[in-house]
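A selection of the complex's chains, in situ.
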Amino acid sequence: MHFPGSHILSVNQFERPDIEHIFATADQMAPYARREKVTRVLEGAILGNMFFEPSTRTRVSFGCAFNLLGGEVRETTGIKSSAIAKGESLYDTARVLSGYSDVIAMRHPQDGSVAEFAAASRVPVINGGDGANEHPSQALLDLYTIKKELATKGRTMDGLRIAMVGDLKFGRTVHSLSKTLGLFNNIHFILVSPKELQMPAEIVEKLRSAGHNVVETEQLESSIAQVDIVYLTRIQEERFPSQEEADRYRGKFRLNQAIYTAYCEPNTVIMHPLPRDSRSNANELDNDLNTNPNLAIFRQADNGVYIRMALFALTLDVVNLVDQYARPVHWFTQKRFETN
Amino acid sequence: MHFPGSHILSVNQFERPDIEHIFATADQMAPYARREKVTRVLEGAILGNMFFEPSTRTRVSFGCAFNLLGGEVRETTGIKSSAIAKGESLYDTARVLSGYSDVIAMRHPQDGSVAEFAAASRVPVINGGDGANEHPSQALLDLYTIKKELATKGRTMDGLRIAMVGDLKFGRTVHSLSKTLGLFNNIHFILVSPKELQMPAEIVEKLRSAGHNVVETEQLESSIAQVDIVYLTRIQEERFPSQEEADRYRGKFRLNQAIYTAYCEPNTVIMHPLPRDSRSNANELDNDLNTNPNLAIFRQADNGVYIRMALFALTLDVVNLVDQYARPVHWFTQKRFETN
């Protein structure tokens, strides 16, 4: 695809070379995100960070990514503070707001809303999540994390073995991640979930017809024994038809250090889209894994900034100018980022 | 008036030369708002964007205008997050907040509050709307839009024919716009509203005594037949004394393409203060007008940025420096703004 001026709405837009182009750009952004240097390439540009649904993590990640390129951020943080509540159409909102900024990142609770908004927008729009539908920067940062974690072991994406665990039916992130992984070669998917929360059949079908190996199971321990990546997601109990059903599965899809040690190969990477529920009765991913160097969840969050910087640099067509506007950093920074 | 250091609280502050000075300044701001170039003239300055009432459009418009001049924006977005809830006086709030910034834009639900705040402020304050009272930047952007729309037809403001439609009794924008139009010569006002929602008599009186022609009517179709501008506003049904009354008028003050074609002169300009209610049961201004090139509502919103940039440049006294701090834009911008 041609990035300058394009909307980023769905992972379906990308072919494998597009993804590799985004990742190469993200690599170029890393020294700025890690405060090894500063760039002012977008000084004078404005991001409209339009979050019509509460979000701290993703909203701040987009905003920081734009600041790190030298630009300014104007934002909104909830639908109540919007004219939308007074019956304004997405068309009108888009026509108006796109006159205020150079690019827009948008989250909205309604499926398809961001694409509808983008169609009326006069500037590029990046989808920051539209209901249960798409959240392409999350899929990209997940995939980028997998690529980088494998690279530290001298491996590439092709031939990857991944266990996806938890709610695979409603989980937006696992759907998008599966689709993008499907662009690579010979992926082994082990899909671990309660029967009620299995991956949609059409996604499984598509992966298989593209030549990938897909196994579906309810059994966690055996599934994580021979994989490179365990990608865990939360199961919300209200997804089950009854409390009895929910009770039957409780604790069956949690991962802690003891299970990891007993079943996983050494250096199996643990991922999670976050937020993780750290309350003791939740325990999707135990806190006792926090000192495990293969826990990649915070490297994932860091990668989100690189990916979002890359998307801004690509859609605003400044990739080749970023380094021209570079400066040294002269304030306190410790070697605070984990090697990734 | 002398702008540097002044508060902008009400359209009553302005004489005709002041308005012409603001408009000339807005013209100078246009290339920056349209991203044809960037200026950093206010680099290091801070806007306190104090919205003690929810607003996306106006708040972001003020914030962007300041960013486009190179300044930073600190803001608040609701009264709950404020010490005002703990009984703090506007005097105290103003003394404190005006120590944080170089200029303040403020919206507050209470009539007269912004003027009270400004009296205690140590920096210039721009009224972004105080209850049903004043919203001078809206009146200015409306007037500026009229001027520019007429200019494309080789016309000037004097002799303008305008139909104002809808709730003329409670509508803050039509009151302020009428007052500012009154500063020009020989304006023909056609005021179209339900009897219950007529323009206040003192405004009509003042316009007539200044030599303008004013017609009041309940009939839309005949009223829009010989005007340059149709300025439509929303009628909120709860304004009527009873539901029967509301029902009696439903649909009588809506404008769509069919009515436009049947009754309006060619190139009659359609304006609206926005937000427009686009739900099918509202239809104050139908979506089928969206492709009508005379629909000026989004040009109005764009003009809001120019006007707010002008007000900041004037009150902070940097009009003559703006171009000295100009730079080229080197990121993607399409010719996205409608010719205006």
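We call the chains A and B, going by the order they appear; numbering starts again at 1 in every chain.
What we mean here is this: a residue touches a chain if its C-beta (ideal position, glycine included) is under 8 Å from a C-beta of that chain, and two chains touch if they have at least 3 such contacts.
The model shown is predicted, which means the values in this text are computed figures rather than measured ones.
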### Message
Counting all identical protein chains, and not just the 2 shown, how many does the complete complex contain?
### Response
3
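Quick note on the criterion: only the chains that are shown with their structure count from here on.
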### Summary
Chain-centre distance (mean CA atoms) for chain A and chain B, in whole Å, is 40
### Task
Could you pull out which chain B residues touch chain A in their complex?
35, 38-40, 54-57, 59-61, 63-64, 67-68, 70, 72-73, 77-78, 274-279, 282, 287, 290, 297-298, 301-302, 305, 327, 329-334, 336-337
### Task
Please name which positions on chain A make contact with chain B in the complex.
4-5, 41-46, 48, 72, 74, 76-77, 80-83, 86-89, 91-92, 95-102, 122-124, 315-318, 321
